[in-house]
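The next block holds one structure in the form of structure tokens; read it before the comments.
After this line comes chain A, so read on.
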Amino acid sequence: MLLALGQTDRLVGVDDFSARQISEVSHLPRVGGLFNPSLEAVVALEPDLVVLVPSAEQRDFRNRLLALNIEVEVFQNVQFDQVLENITRLGRLTGAEAAAAERVAAIVLTRTAVERVVASRAAANGGSGTQPRPTIAVVVQRDPLFVVGGANFIDSMLQIAGTQNIAADYREPYPRIGMEWLIAASPQMLLDLSPDTVTAEVFWKRWPNIAAVKNERIISLDAALISMPGPDLDRSLRLLASTFWGAETLNRIRQEEAALAGEQSP
Partner candidate 1 sequence: MLLTRKRYVAVLLSMALLLIACCWLSLLLGPSDVGPKEVWQVLFGAGEASAAHDIVLRIRLPRTLLALLVGASLSVSGVVFQALLRNPLADPFVLGVSGGAALGGILALTVGTAMGFGYAAVPPAAFAGALLTTALLYVIAGVGNRVSANSLLLTGVVFNAFASAAIVFLASIAGLTESSRIFLWLIGSLSAARSDVALWVAVFLALGLATSGVLARSLNLLILGDEPAEQLGIPTELHKRILLLATSLMVGAAVSVAGLVGFVGLIIPHLLRLCFGPDHRLLIPASALAGGAFLVLCDTVARTMLGGRELPVGAITALVGGPLFLFLLRRHHQQLERLVGP
Partner candidate 2 sequence: MTNSKQHRQSRTLSFRSVTVDFGERRVLDDVSFDVNPGEVVGLVGHNGSGKTTLVRVATRVLEPLSGEVTLGGRPVAEFTRVELARSLATVPQDTTLPYPFTSLEVVLMGRAPHQPMLGLDRPSDIAVAMSALEQLDIQDLAERSILTLSGGERQLVMFARALAQEPEILLLDEPTAFLDLRHRIDLLTAVRERVASGGSALVISHDLDLVARVSDRLILLAEGRIAAQGPPNTVLDPSVLERAFGIKADVVLAPDGSPLVVPRLGGAARPRTP
């Protein structure tokens, strides 16, 4: 997020995970793992502000930083709306409110656009009345089997993109389920984000009784593209929608966005 806000220059250190994922910051000094950063490394860099994603191990870390008079900001980053709030808040903290607001507006715009496109598409295909949304499961890891659950920004995106997450009733972000349950639930679409040498199509062919396999609606994506809750939610939304509904959907989304933008500007 800080990158999107043009704040790269002010970053003095990152965790290992971010450094691996984002090439622009990989040259920065590392301070340890995402969930177990090194107190010493952080303090040595003399930051004015430390930005944290909260977890149990880090509560202690945060308290110790505070005790050392270093400012800490904690960002709960799981729900869709939380992400938007975080962008705004970060903008305020770094004095980049304008950039933040712009980003948030863009995401909101895309969200509305996608919703409209998806709705009109469903209406066109299904005729009158409300068509049930196709069910989907998003597999984060195959063995053991982890899927995207209900309290999750990815779940929100699935909702926006016109699908129904079969695991939406689980209130945790990534519940571990049994394969049996997945087969019984038989989602109509399956998005496989797990990294493995065996491709998704080959792997899921072993269970031909899942609707998604029968209908050949197994989609494989690189997890990094959509699983990072950050400022690129609009790009993720577009990617999901076009993956689900076809390339021409992308064009229609763009058209819709332009239309909406036109409506909004004076």
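Just so it is clear, a residue touches a chain if its C-beta (ideal position, glycine included) is under 8 Å from a C-beta of that chain, and two chains touch if they have at least 3 such contacts; residues count from 1.
On how the list was made: all candidates are chains of the complex that A comes from, given by their letters.
Since the structure is predicted, the reported quantities are computational estimates derived from the model, not experimental observations.
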Whereas the rest of 1 or 2 do not touch chain A in this complex, the one that does is 1
Which of the residues in chain A come into contact with candidate 1 in the complex? 17, 33, 36, 141-146, 167, 170, 175-181, 183-186, 194-198, 206-210
